[in-house]
Structure formats: C-alpha cells, structure tokens
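With one protein chain removed, the remaining protein chains of the complex are shown where they sit.
Chain nomenclature is as follows: A and B, assigned in order of appearance, with residue numbering initiated at 1 for each chain independently.
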Amino acid sequence: MKWLLRFIAGLTVSFVVTMIVVVTSFITTMFSASEMGVRKFGLFGALFFEPHEQADGATALEIGVSNGAPIAVVFSISLVFYVAVASVLERLKLHKKRLLQADKG
Amino acid sequence: MRPKSVVLLFRLFWLFIVRRVVGRGLLASPAARLSAALLLVAAFAGFNVLSYVVIRQYLGGTGLLEPVLQVANASVGFWVLIAYTLIRVLFMKADELLKLSFNLPVTNKERTMGFALFESSLVLLVTVFIFGAFSISTVLIEGTDYIPKVLASIWFPAISTYLLLSLGYYLLERALQALRIARLRGLVVPMVLAIGLAAAFPQTNEQSSQIAESYVSGREYNAPVLLYAKLLEDVGLWFSILVLLATSAALVPAIVAIAPRNYVPMRRFFAILPQWLAGRKFGVYILILFRSFETMVAFSFILIYSVFAWFENLVLPPYALALITFQGVYAFSNSEPLRRIATYPGRTVANYLRLVGSQGVLLVVVGVPVVGLSLAQGVPLEACLPVLGFCVSNILISTLVGIAFPPEKGNPFTVIIGVLLTLILVMIFALGLNVFNFEPITNTAIFTALNLLVVFYSILGMRRMERIARNEVVA
Partner (left out) sequence: MTVTVANVNYAYNSRTQVLHDVSFTIAENQIMGLIGPNGSGKSTLIKVILDLLQLQSGRISIGSDSSQSRNAKMSSIYLSSNDYLPEFLTGAEYVRFMHGLYGEPLDQEELRTQFARYSMRDRQRDLIEDYSHGMRKKLQLIAAFMLRRRFTVIDETLNGIDIDAINLFERDIRTLATDGRSVLLCSHDFTMLEHVADELSLLIQGALVFQAPVRTIIRDHGTIADLANEFIRAMEPS
C-alpha cells in the first residue's frame, strides 16, 4: 500500500512538473514568434506555434505537439528525481528514528 | 485616539497572519512554505514578463499606449471595487482577529482604525498584483518619463477610490447599526458591493468605448475619473499630487469620524430549512452548507448577476454558477464539530461523500433556475454542460483545498494561499491540455482521471487529519 501511494504521488508530481514545463515553453515560443506563417518550435522540438493571417485580417493560431519524446523525457526525469528524493528522505527518517532510539536506550 | 495604539494593533494583526496563516496545513513545513513562496513570486514574475512582451509586441512604438492608459484609468474604479469586495467579504469572517484585541487597552475607535489600516495594506497588495505588471511594463517600454503618467492614471485614482469605498462602507455600517440590523451585515454588505459591481461594469465599458471613439476621431475625452491625469497634463505632477493629498486629507478624517464606535458580532448562520434534517447525518451536512453566510453571499452574487444579465441582455452560459462551488473550501472545517462531538465519527469515505454530496445538492438547487434562465435567453444546452462539468470538478477541487489548507473559524485568511495555488495549477493544466490538442473525449478522460485523483487525495487527507487528531502520526 505504501509503495502504491508513493507511486501515485510520483505520477502526480511528475505530471504537474511536466505541465509546468510544457506551459512555460509554450508561452516562451508563442512570444518569440512574430512572423505570420512561420512555424516556431519549443521544448527541443516538442511543441510548435504558428500564427496565420486569415482572409478577414484576423490572426489564427495553430498550436500543438510535433514530437512527444522530449515531453516523455521530462516526465521520466521528474519521476526518477521524485523517486530518488523520496527514497533518500525515507532512509534519513529511518536513520533519525534509529538515532533517537539509541539515545533513549 | 492614540495613533501608537493603532500602529500596534496593525502590527499585531500582521503577526497573526504570518503565524496563523503562513504555517498551517500543507504549509506547516518550511520546504512547503518556500516552494509556495517561490511559486507565487514566479507567477507574479511570469505575469510581469507576459505583460511586458504583450505590450511591447502590440503597443510598443504605435502611440496606442496613451489611449490604453486612459482606458486603464477609466477601469481603475472597477478593479479596485473587485479587490475591495474580495477583501471585504474575507474580513466579514475575521471575528477571531478582532477578538484578539478585546483584552487590550484600546478604544473601539482605535480597534476599528487598526483594522482599517491592516485591511488597506491587504487591498494594496491585491492592487499591486492587479496593476503592478501593467505599470512596470509601460515604464520599461516607454522609459522613466512615463512614471508620472502611470502614477496619475492608475495609482492616484486607485488610492482615492479605495478611500471613497472605505467611507461608503463605514457609512453603511453606521446605517445598519441605526436600523438595528448590523448583525446581518455579512449578507447586506456583499449584496451592496455586488450591486455596485453590476452598476460599475457597464459604466466602465461605456467609458472605455467612448475613450476609443474619441481617440479615433481625434477628440479630447474628459471624465471625472480621469481628473488626476488631466491635472498632470494641464498643470503638472506637483498639482496632481497636491489634489491627491487634499482629497486624502478630507477623506481620512471623515473615515475616522464615521467609523463605528462599537462592535456588533456578525450573524454567521441563518436558520433556514426544516429541523427534521438534523436527524440524519447527510441532512446536517446540508444544513451547514445552506445556512452559512458564505453560501448566502455566493447566492446573492449569482442572483444579482442573473438579474443584471437578463436586463443587460448578456447571453452567456451560466458561468456565475461557479461561485456557489467555492463553498467546498469551507466544507471540511465548518463541519468539523460534527465529527468531533461523537465518540464514533463515522467512516472517512462516508464523511467525504456527505461533504461533496451536500454541495452537489446545493449545485442542483441553485443550478436548475440559473441554467433555466440561460436556456430561456437562448444559450444552447451544449454550452451549459461544460460549465456544469466545471462546477462539479470545482466542488471536488475546492473541497480538497479546504482539507489541505483548512481555514480556521474566525480566520478566513488561511484559505487565500490554498485558493491561489489551486488557481495557478488549474490554469496550468487547462493551458497545458490545450497545447496537446487532444480530442474532446480524451480531454474528458484526462479531466475525469484528474478529478478521481483529487477525490483520492481528499479522502487520504481526511484520513491523515483523523490520524493526527488521534496522535497516530505527527502533524
């Protein structure tokens, strides 16, 4: 149960981190694109942004994912990082508990 | 009145906020506090960068910044009113904060003024968040010469509007005391503010379009709200500052004079709905939700908005319904006595279902007439369904916020940080999923999964709180 909870927490944290990275990259890409009809890429080619001028003069935006691999990498790195931090924290807690018990004894 | 006492009270209130708000629930650990602070700073910095980039890209060098600043000036009153409404509604519940000062050797007047000073510092923080990014960006783009214009167009009107609003509020309090209905101010004051917002919105819109029209046709536009900017242009900054000081010098003593001399505790619950509901656990959860003044406030806002939308012919999906779904923030802490008075508090899952179920009942009760009104105005049902989906999701999320950042009785400020962090995360998710361009069915599946995760963590959080109360785990 403990490991299942930790796994779910890892997935949640990684998802949140990935979303933050995607949104930040997207905003950066969006504001670095200024020419109409030119496709700009962000997050190592994972995201694209392309403004078009429509017939009525309005600007249409085309956005999306061109390559999912960098996003998957971000997710995996976050997950590994979370698992590593959680394991170290768990060991430190155990160590503290042992030290306190030794102190009591 | 001794100014020293007022300053001491002001410091005491801030100490209360720092100790009792920034350091509870999830923010109990220093690492969580640091992360939350960094997230807020990053959000404000991001807001600034975004504002800078947008203004530079679309307005820089076009000469359009001048009328945009005028439009911003015209809308200052409306935005300050929004900030004031937010803070005022929060302060309605801040009895605990006032009670802190009851055993101190201060007069009621000093207490009121200390509280007013504390409140104005919070309004200032909210206003900085609203106008800060725009002000900084315009000065960065146009240079330091623009500082007087920003001051006279944004900050001077903001200060005067706030003082006028405070004066109006204390006048209203005095009137309520004279009519012996001061205990109902929790309901009356938000309703008056909501009516104010409903009146200010079309006014602001009208003025903005008049400014745009005047700019296009090369005419000069004058209105009382543009007074400070006009004085700056015609006479100079020094005169504009002088008028601001004179106005403030007239308003502040008026506020001090009109501030109530005695404190009347506010009614927090209204005895509505039949008493047989108290015989059932679910019934009691319904009672707590329907009887609380927060629900009444949200309901009155929705009612005023609906009437306003009907008369102004605003044909929009029932977005206002979302207001009622923020009650989840208080659901867990308000119902805490129900789980504490019995030696057997019931199963956690059952208690969670009662918490969200009662909010579901409230959503249905308020939602049926509001959606009906939208349909009658010609909004298609397909446009209303996503709003209802959002409302259900918001009930679950706000309930989780209330569990993770439990607001205390008489101290509503604990909720602010939770709500802010949640709004940031929800906005990131919504924008992030938009980037992925998924099919609607995939988006629905992802949102459902996220909501299930929210339910899972809510139940886990409630269970953990129960275990902390039983001293099974350390907080």
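FYI, contacts are C-beta pairs under 8 Å (C-beta built on N, C-alpha and C of every residue); 3 or more make two chains touch, one makes a residue touch a chain.
Fair warning: this is a prediction, and the values are worked out from it, not measured in the lab.
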item: Absent-chain contact - pick from B:L64, B:L125 or B:A342; value: B:A342
item: Selected residue (touches chain absent from view) among B:F47, B:F269 or B:F447; value: B:F269
item: Contacting the left-out chain in the complete assembly, out of B:R33, B:R56 or B:R291; value: B:R291
item: For chain B, residues in touch with the removed chain; value: 267-269, 271, 275-276, 278-281, 284, 287-288, 291-292, 334-338, 340-344, 469-472, 474
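Basically, only the chains that are shown with their structure count from here on.
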item: Chain centre separation in whole Å, for chain B relative to chain A (CA means); value: 30
item: Parts of chain B lying in touch with chain A, wherever the complex brings them together; value: 46, 50, 53-54, 57, 425, 428-429, 431-432, 434-437, 453, 456-457, 460
item: In the complex with chain B, residue positions of chain A that touch it; value: 5, 8, 12, 16, 19-20, 22-24, 26-27, 31, 34, 47, 63-65
